[in-house]
Structure formats: structure tokens, C-alpha cells
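What follows is a structure written as C-alpha cells; I'll ask about it next.
A protein chain is absent from this complex, but the other protein chains hold their places.
Read from first to last, the chains carry the letters A, B and C; within each, the first residue is number 1.
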Amino acid sequence: MANILQFFVQSTIRSGLYALVAIGFTLIFGVGGVLNLAHGASILVGAYGVYFSVSVLGLPTAVGFLAGVAAAGVFGAILYLGLIEQFTTEPIMVMILTLVTSIAVELLVLNTAGAQPVAIPQFASGNFSLAGTNVQFNQLAIFVISWVIIGALFAFINYTRTGKAILAVSMSEKGASLVGIDSHRINLITWVIAGALAGVAGIALGSQLAASPVLGRTPLVLSFSIVVLGGIGSIRGSVVGAYLIGFLEVFVIQFVSSDLSGIAPLVVLVLALLVKPEGLFGRELAE
Amino acid sequence: MPDNDIDVVPDDVDDEWSLSRRKAVSAAGAMGAAALAGCSDSTDDGSEASDPLADRDTLRVGVLAPLPSNNPIGASIANGAKLAADQINANDGLDGTELEVIVKDTEEAPQTGRTRYGELIRDENVDVTVGVFTSEVLLAIMDDIAGSKVPHITTGAATPEASAKVNEEYDTYKYHFRAGPINAHHLGENLVDFLDAKIDEIGWDSVAVLVEDYAWTEPVSEVLNDQLADTGVEVAMTQRYPAGTEDFNPIYNEVENSGADAAYLAMAHTGTPAVIQWAQQQRPFEFAGIHVPMQLPSYYDAVNGACAYGVTQNSATPQAAVTDTTVPFADDYNEAYGSYPVYTGYISYDAVNQYADVVSESGDVGGNAVVSGLEDSSYTGTVGTLEYYGRDDEFAHDVKYDEELVWPVFQQWQPDGEGSGTQEVIFPDDLATADYQTPPWI
Amino acid sequence: MSTDPQSSSTATRDTVLSVSDVNVSYGKVQALRDVSLSVGEGEVTSVIGPNGAGKSTLANAISGFKSFDGVIEYRGSSVHGRPPESIVESGLIHCTESRNLFGFMTVDDNLELGSYQRGDVAERKSLVYELFPRLDERRNQRANTMSGGEQQMLAIARALMSDPDLLILDEPTLGLAPIILEDISDGIDAIQSEGVTVLLCEQNVTFAMDHADEIHLLENGEIVRSGSPAMLRDDDYIRESYLGG
Partner (left out) sequence: MSNDNTTGGGGLARRLNPLRLPLRHRLGLLGLAGMAVLPRLVSTSFVVTLSLAYFWGVYAMSWDVVSGYTGQISFGHGVFFAVGGYTSALLNLGYGIDPVLSIPVGVVLAAAAGLIIGVPALRLRGPYLSLVTLVAPLILTQVFIFRSDVFNGEQGLSGVSPLFGLQTFGGEVAFYYVAFGLFVFVLAVLLLVTRTDAGAVLTAIREDPDTVAASGLNPSKFKIMAFVLSAAIGGLAGAVIVHTPSGNASPTTLMTITVNVEVIIAAILGGMGTIVGAGVGGILLILLREQLAGIAWTVPVIGQPVSDINFLVFALITLVLLFVMPGGIVRTAIIAGRRVLDRGSGEDTVATDGGTAPARRVYERYTDRLRAAFGGDDR
């Protein structure tokens, strides 16, 4: 019984983090139809943005968090304007370019901050016991942030003019142009938002695990799995996907072997792709 | 592209190779290397008549180190070797023969290590190679060391697989020596010895053994499994966690559930996330063992003090006068390179010095002479007295682990009250600078 | 991209759109060849012609989706090089053949986005629903679950939400059931009576003749006949080729 409770607590906490990690990726994949392999790089930029501003420049932690998020947002803008926009009709080229970019960012981080992982300030410190398992306030904070962001994004997309325009562009870029939506601007906004969200995810991951130059790799794969499982372009699907994978992973760790934790999302991804490529909640890719 | 287009090696003549290599030394040698190594002033040799060494203006020392410009472990290998060479050269070299150090970057990758080793042998015509961090890289070049017949002194990889090869196929692999760290089997014994000596003082009833799943830790695990319980401590859990683990939450939850008083570690690659997560999350268990990153003198600031109260084994620290030369070397190093060395620095420094000692003694730089010279050598350096196990020992050509010879220290990071921390030695007792402190949150 | 001063020479007071000597090619294939026509204020001008004649290309060139050589002026200013959304803003609305609806959105949401650049959503929406009661009944239905005819209606309705000054309708009748055709037909009449100028690209010649004030026949990228419906009805070539004798 205690085991089961512990399982639920741990899974819920982990899934919150995963949802946060995947949400920026969902946005880009859903709207632009772009497989952004530099998502991990955005996560890295967020985490190291905080590291450089707090640990190197000595800025206050709160300012550091903002700087990290802003840096990741700007990075998103640079990616879109510098790379993606040039190759909107060549998805393979985009995959390759974003992949090379993410490797370049990893190396840049490696060469400026070193290979050793670095500590990222936590949102909250200390821990408490819940249902017989240790829960840190930082994990709780990440869980809350995750849901605040999911809620805010949901509201933004569905109830604001810009949000609806983002949806419109995701469903039909030409249709959006026909009603006077500047899809370049909307895409840019989407990339900035997605970048900033990845930045938040990077800070969350970094504060939980410490940041290293390869911090972005696992989240990238995780995001794939979550988005493919949940369905492309569906924020709701991604949240569900994140929770499914989070629960699955904790299950594997707790009841099978923690050595296998990394394989679980990969296997789910492949199975989902082969069995139900459109995902659980997905719609077909927009034209 | 290489610096020279001289066809150094005849295509087919294997046996004459080392001869031709020597002839080519003066021609091919100096060109590329000096710039890279950046050390030697060429003074004229006033040589004595000792046979081959006297024929040389320079002895060329190849160094293999990972990312020597930004990895402290790699930098220490490179700089420790250079400092030794500089000091020898400043002192009229080896009877007038200068040491020249050529550094190559292994990128911590086995295949790159192999490539760079090949370059040291082919292009740089080195007389000895020193360095190598990680057992992975070392094992990848073992066969090449055998092929080149150039003596190699390992200063940063612990796997006893290398010495096993020396033992099993002596004639093939005899060129390999390990100046340090003590091999992984002895690392495990060292962990047992530490706990055996300190358990009553520290007061742990049970420990959770956490070992990263890399080649170097396999013997460590074996020894801990066999011997740890003999110290009277209860082993509450044992886990070899996968290479590349980033998230220690599940593992730490298990440690907590096991009720262990401390995590007893063997970590190199995965150490930093482990210690950061332990400290940031204020996990209710103590933290000690072999934790390679925690050996770095600059580590406290690098992780914002996350390593406070963590204990790690170490070859030497700037604070502990293991031998008479330990502290002077650390200070010289700090003066020359602006930071204190990590363990590989001490070992590499000793390795080059011991090599120089041996060569100078015999006056012969040939592979066989160096091998037998090192086998017979007893050299007291910065980490202790370096002697090597004989060819028939299972750890052939590994540095001897012995209280009187090489006997690592255990140090604890303790906050200095001014926002930083110091590496205080807590074991062995004759070198101790402080008592063990329990983390305040426990 | 604002106003283009050197443009207004050919435009007269009642010409909303003028197309002169426009050439468009896709690689080596020339889709439009020296096409010239003008659309008068408040009129329905129709471009007819067989499938592949270049009607959609012309529509796309006007609304900024296809680059072209030549001059296209809307209300006296050139549209050359302007992005579609800027052209939309000046009141030229294109209702494409492929409709380009937001398939996963409801009818209501589609319409709201139709007036993305304007504010009076509620008011316009009630107007549009009045015009197409069938849509009113399906306010909360997803666009991609509706029939082709209903989608066509929605596309026109969405275009109307932008308060068009000039509306380009590209093949609004293609593949529609007769009942729907009537609704669309009524719709176009109503649009015209609102004072909206219409450019109707149409394969259905009869339908075009019923609504247009001026007709141009496009074949293989060239305008081969121009005139009022009455004139063209008497044209032998058109009678034989397009009106079944």
C-alpha cells in the first residue's frame, strides 16, 4: 500500500516536470509542423542562462531566472529567423539544421562552462514527507509551475486573439493569410514562446538534476515520445502523454529496474509510431 | 595534415622500425612539437658519455590528456608533466639532455585517444608516453602500446585489466606501467581500510553502496561486496547504477528507504549531479567514498558549495604533506598555472620525474632498459613512494598500494565560514587537518 | 509597403482592380500570358475557362500568393510584392478554391478569425449568419466535419467577415449539390447588393453568366474573349465550346 502511494506521488511529480519539458516542443511541432531538434538546446540555454547570470555574473536568483527564460526565448527567435524561416518547405533540412545547431550549442556550453555539471538555484529548498516518500519543495514548485504554465498556455491559445491566430496558422497557413494573419509574425511568436517554455523547463530540470552540456538530450527524446504518444499539435494530448510516460517510467524504476528507466519512453515512442502514428489525441498534421 | 611529409616509417620493415625512428628524430622531431608544448628553451648539451641518452639533445615525452585546456583533470596531467620537465630542464636536464613535452587531446574518447597516441608515436617520435584519463581510453590503446614498444606510464586510469594483460602476456604488454591512481582493486581495499579505521569515530551503522557502472568500478564493487561487511558496518543496499545517470532521485529514494546512514560511493563521471542533488535536496544520509570531481581543489565554488560535508578519497591535496615534496609541488604548480592541481597532476609529475630518474640512472632510453629500470625503481614523489608490482603479480606494473608506499588520503569539504570551503584531510590520522563533520541537516 | 505613388495613372474612379499585362510562370510552364482586365466598382466580374486555364493562378497573383510580372493595381496602388495579409488589410479578400478553412475549429471560431483584422465581430457574425442560416445551425460544428457545400459556404462567410471591398471567389460552385448551389447563388447576389465588388473565377459558365456584369474567357493562360454576358452568349465559339451548342 505504501508502495502504491509512493508510486503515485513520485509519478505525479515526475509527470509534471515532463509535461513542462514537452510543452514547448508540442507548440512548435503542432503549429509549424516543424520537428525542432534544437528543443534540447533551448533547454540548455535556459539552464545555463541562469547559471551564467547567477553563478558567474552574481545577479540575484530571481533576475537569473528571468534572464534564463529570456535567453531561451531570444534563442527561439534566432532559430526561427535565422534557420527555420529559410527552409519552411524543407522539413528534412530543418531537422538537420536544428540537429547541427543543437550540437553546436552543446559544444558551446561545453567549451564555455566546462564538461562538469553545474548547480542551478532551486525554486524552493527543503523537503517534506508525503505518503511515506520524500518530496522536495522544489519538485512541488516545478509541479505547480508546470500546471500554471499549462493553464496559462491553454487560456492564451483558446481565448486570445494571438492565441487563436496561432491555432489558425497551425491548421492552415494559407487560410491564416487569407484572413489577414501574418503567419511569419505568428510563427515567430510561437518560437519565442516555445523557446521561453523550454527555458523554464531547462531551469526546472537544472534545479532538480544540475545542468550539464548534455542536459537537453534526454528531454528531447522525452518530448518526442510525449508528443507522438499524445498526438501532434494537441496540448491536451501532450499533457496526457507526459503523465502516461511519467507514470510508466516511475513504474519501471520502482517495480522493474531503474536501469531500464531510459528505455521506457523510447520503446513507447516506437510502439506509438508503429501502432497509432496519429497519437491518442492527435489530429492529422495540418496541410 | 601533418607537419612534415617525411616518410618516417618504411612501409614493410617492421623490425628496423625503431631504429629508423631514432634516426628520424632530429629531422622530424622539433618542428611541430615545440609550439604545442611550449616549454623548452634549447640549451646546448654538455653531455657525459653514458651511451644512448648522451646521443640525445632531447627526450620526448608524449602526454595524453582529455581537453587539456578546460578539463581540470586533463590540465593537471598536461601541466604536471610539463612542470616536471621544466624543473628538470632548469636543472641542466638529464645530464644535459632536455625533456620535451608534447600534449595531445584524447577528448576522453577511446578512439580519439588511439588516434592521438598514434600521432605521438609516428609524428612526434616520443620516447615515453604519460597520462591517459579513464580506463576506457587506456584499454583502447593497450594493444598500440604493445605495438609501438614505447614505455607508457598511466596517470589517470585505474582498471586492473591493463595490469592483468601485463601479467598474462608480459613480453607483449610489459611497456605499460601505472604510476597512479592505485588500481581499482586497491581503490576498493582503500575504501574498506578507511571505513575500518574510522567507523567508530564517524558512527555509521549502515551504508548504501552506490557505484557507477563503468569499467573502473567493477573491481571496486567486487572488493566492497567481499570485504565491506567485515568492518562491522551493515550494508543496507548495493547498487551499480547505469553509466550516464543524471537523475539520482529514484536512487536516493531507495537509499532513504533502506535506512542507510550514509551513501558509500565510487563515482567519477556521474559524481557532480549526484553530489548536487544530494546537497540541494538535503537528503538525510551522509556522503563519502571515491568521488573524483570532489577531488578538484576548485570544486567548492564550481558547485556553489554543494560538496560541503562530502568525503572523498584522494591521492594528495595541497593541504596534506603526504611527502616532503607534496606541498612544494602544489605551490609551484599554483604559481605556474594559477590553480592547484588535481590528483592526476601529482601523479603525472611523479611519473615524469620517476622516468627521468630511471633514464638518468641507466643512461639508456631504449624501451627494454626503461621497463627494467622502472621495475626496479623506488621513487619517492608527491603522492608517496612509487614502486611497481613484479611481472608475476596479478597487478603487474601497477603502483604498490601500501601504508608505507602509496596510501591515499581521505578529505572532507568543510565550509570555511566565508562562503567558500576547504579540503580538510580526515584520514590517515597522521596527516589529518580536521575532524569529520556531520552535515548539519542530519 | 504602404502606398505606391507612381501607380494611379491607369486607374479611373470606378475601377477597383486593374490587371495589365500580367505574366506568371511555374518553372518552364507559363500559366498566364499578358493577361489584362479590370474590375469596376460594385460589379461582378467573372473569369471563366476550363480547368487549368489559369484562373486560380490569376486569383493567387492578385491576392499576393503568387509572384508575377506586370502590373496589378488595387484601388490605384500596386499589390506587387506585398504579402497576402497586407493585401487583406486593404480590403481585398480572396476566397480560394481549396477553401483553406481551419478544419479543427468550429464554424464560430472560423468566422471570428475571419475578422482577425477588424473589431466588430459580433455584428458581422450576425449579418453573416443571416445570409447563411445553414451555418447558423452549425455554429459549434467543426469545419472539417461538414459537407463540401457547407464548407464552401463557410469559406465565403469567413471571407465576408473581413468586410471585403473586393471579394475574389475562386470556383465557389465546384462539386456542389444543387440545393447548396442555390444558397451560394443567393449569397453572391446578396453580397453584390451590399455593394461589394466581386471577381468570380468560375468553371460553370452558366452560373457565371447568371451573376456577372462582365466576363473574360481564359484559355491556356490567355484571355481570348471579353464582354458582357449578353455579348458572349451570342459568341459562336463560346456557345459551341462552353454552352453545349
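As a convention for this text, a contact is a pair of C-beta atoms (placed from the backbone, for glycine too) under 8 Å apart; a residue touches a chain by one contact, two chains touch by 3 or more.
Just so it is clear, the structure is predicted and the values come from calculations on it, not from any experiment.
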> In the full complex, which of A:5, A:62 or A:104 touches the chain missing from this view?
Replying inline: A:104
> Any idea which of A:5, A:62 or A:260 touches the chain not displayed?
Replying inline: A:260
>> Using the document's contact rule, name the residues of chain A that touch the chain not shown here.
In response: 35, 81, 85-86, 91-93, 95-97, 99-101, 103-104, 107-108, 110-112, 182, 217, 221, 224, 228, 259-260, 262-263, 266-267, 269-270, 273-274, 277
>> Touching residues of chain B against the unshown chain: what are they?
In response: 1-2, 4-9, 11-14, 17, 35-36, 67-70, 105, 109-112, 114-115, 118-119, 121-123, 135-136, 139-140, 142-144, 147-148, 213-215, 242-244
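Going forward, only the chains that are shown with their structure count from here on.
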>> What's the contact topology between the chains, one of line, ring, star, complete, other?
In response: line
>> So, comparing C-alpha centroids, which chain is the farthest one from chain B?
In response: C
>> On a C-alpha centroid basis, what's the spacing between chain A and chain B, in Å?
In response: 40
> Rounded to the nearest whole Å, what is the centre-to-centre distance of chain A and chain C, using the mean of the C-alpha atoms as each centre?
Replying inline: 42
> Quick one: chain B and chain C, Cα centre-to-centre, how many Å?
Replying inline: 78
> In the complex of these two chains, what residues of chain B are touching chain A?
Replying inline: 67, 70-71, 239, 241-242, 246-254, 256, 272-273, 276-277, 280-283, 293, 302-304, 306
>> List the residues on chain A that touch chain C in their complex, please.
In response: 161, 164-165, 167-168, 171-172, 174-184, 283, 286-287
> Of all residues in chain C, which touch chain A in the complex?
Replying inline: 63-65, 83-85, 88-89, 93-96, 98-105, 109, 112-117, 158-159, 161-162
